[in-house]
Structure formats: C-alpha cells, structure tokens
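The complex appears here without one of its protein chains, the remainder shown in place.
Here is chain A:
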C-alpha cells in the first residue's frame, strides 16, 4: 500500500481568504462542499486502491479459511469452511507440508541475507567509484544498469544456459579452461543450485542499489569532501564519516525494498528451475505457487501467503520502528 500515499490536505489552504469567499457564489452551502471537496477528489483513488489492493487481499484471506480445491473453484464462495485447518497444516512442522514450508523459509532467509548484503555492497562500491570524473564513466554507468533494464526472463534464462552442466559457459571456464575441477559439477540441481540462484539474483538486483545510491551520493556537496580532505581525512575516513552517514536515509529505503523484493523473488527460481525448484533452492514464493496452483490446493496456498504477508509486515514494522528510533537518537 506504500505506492499510493494519500496526501493530506494542507491545513493552510483551508483558511478562507477574502478572495476565495468572494468566488464561492452559491451561498447556501459553501462550507459543506469545501469540506467534501478533498474527499470527492480522493474518492477515485480510494476506490481504485480498494479494488486493486484491499479487496484481493481480503479475498485471499477469506480463501485461506476455505477448503478450496478443484471441487469448488467454480463456485468458490460455496466451498466448505476450513477454520484454521489450512494454517494448522502450514505451521505443523512435524507434518510433511509444514516441515517443507519451514525448510523453504530458511532457504529464503539465507538467500535474502546474501543477496541483499552482496547487492548493497556492490551497489555502494559501484556508486562510490562512479563519483570521480574519468573517461568512459558514462558508458560504465550505463553498462552497470543493463541487468536492471533487461527483461527478467531474458537475463535469467541466459544464466540458466550458462549454468548447464555439459554445454554451459561456467563449467567450460572452470573445467575446460582453468582445470579447477576434474569432474563437471551440477549447478542447476543439488546444493550448488542455491549458489547459482544467489549469483543470478545478485546480478539482477545490484544495479537497483547502485542506481539509488548513486543518486544519493550525488546529493552530497563536494565541498564537504574537500573540507575533510584539507583536514587530512583519507578515502576510508571520507567514506565512513561522510558518505555513509549522509546516504543513510536512502540506504534505509534501499535495504527495505531490496529485502522485500528478494524475499518474494519468484521469477529467478521459476525461470532457472521451472515449476518445482530443487529443495536447496526452494524459495518461499515458488513453494507457495507449487502448493496452490500446481497441486490445486488454493486454500493452503492462500494460508501460506497470508502467513508470508504477516511475516513481511512484522519485519517491516520492526525495521521502520528501529530506523525511526535511530533517526531520533541521531538527531
């Protein structure tokens, strides 16, 4: 819901100045219409917000309390209630469904930590290096953004080809060229599939961090660095004492957005592995997809989605509270 921030009507505009009073001709109800105007103007936005975000969410929540299988999707409102059964199934970590959901959750946590960490680091490093003027900077900047501009499918399927065991570029370089390994490893099945997925996701994600952080760094006045340099601060000190603190507000947003995107990443595993990912790379969104669409169990899938939603909301709330407190203490 963060996408549509509803602007509050600024209070000052409401004070009727002499000029405005004169213009308001229909004498009987000037006060009422003025009070209603902001709401009337907002109504379409609110309506669309309801339609696009809120109602589907509520539908999803309702579905999570239904026993919704192929027998009922035609008239899903008549599906029998399941109470908390779907949730019980999802969090019963001794049962097969709950245990796999938990495994998938931990895989996703590991994946998110790695991808967000590495992407942020690469983005920050890239942004800092791109601050100084040098020949070819524009080209390099544009080049860095290519993964972000490329359609997801195209980028990821290319990685899929590169990771193939017999004909892939990765094994060709590692085994045929560098002779680092005698046996060709698998990258798309087994434990390596996790790392293949991390590499692909980092490649796709870091340009976004780079883009945002570069914009943030450009807002830092040059003379602050010059003053610091005069006072004898080296490059590391400049980064630590000027760049990082001054980019902090942007950083907070970037990390949050990267976290949410990565935790929900569906495209990367789907394109890399198809409808069922290897256990080691079974991210939560593809796991939920498999549990609802592919096995026609929409109630269970919805319950898992709602749990995921709650988890992400909780993390976001804690993160924002933490950041806000830090902001206050810094101020």
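In this text, a residue touches a chain if its C-beta (ideal position, glycine included) is under 8 Å from a C-beta of that chain, and two chains touch if they have at least 3 such contacts; residues count from 1.
One rule holds for everything that comes next: contacts and distances are computed from a predicted model.
**Student:** Between "Xanthine dehydrogenase", "Sugar ABC transporter substrate-binding protein", "Chemotaxis protein CheR" or "MoxR family ATPase", choose the name on the UniProt record of the chain that's been left out.
**Tutor:** Missing chain, per its UniProt entry: "Sugar ABC transporter substrate-binding protein".
**Student:** Decide which residue listed in A:97, A:122 or A:156 touches the omitted chain of the complex.
**Tutor:** A:97
**Student:** With the missing chain put back, one of A:80, A:117 or A:190 would touch it. Which one?
**Tutor:** Candidates A:80, A:117 or A:190; residue touching the omitted chain: A:190.
**Student:** May I ask which residue of A:56, A:80, A:221 or A:249 touches the chain that does not appear here?
**Tutor:** A:56
**Student:** Which one, A:48, A:73 or A:321, makes contact with the chain that was left out?
**Tutor:** Of the listed residues, the one touching the omitted chain is A:73.
**Student:** For chain A, which residues lie in contact with the unshown chain of the complex?
**Tutor:** 1-3, 52-53, 55-57, 59-60, 63, 70-71, 73-77, 89, 95-97, 100, 164-166, 184, 186, 188-190, 257, 260-261, 264, 266, 273-276, 278-279, 285-286, 288-298, 300-302, 305, 308-309, 312, 316
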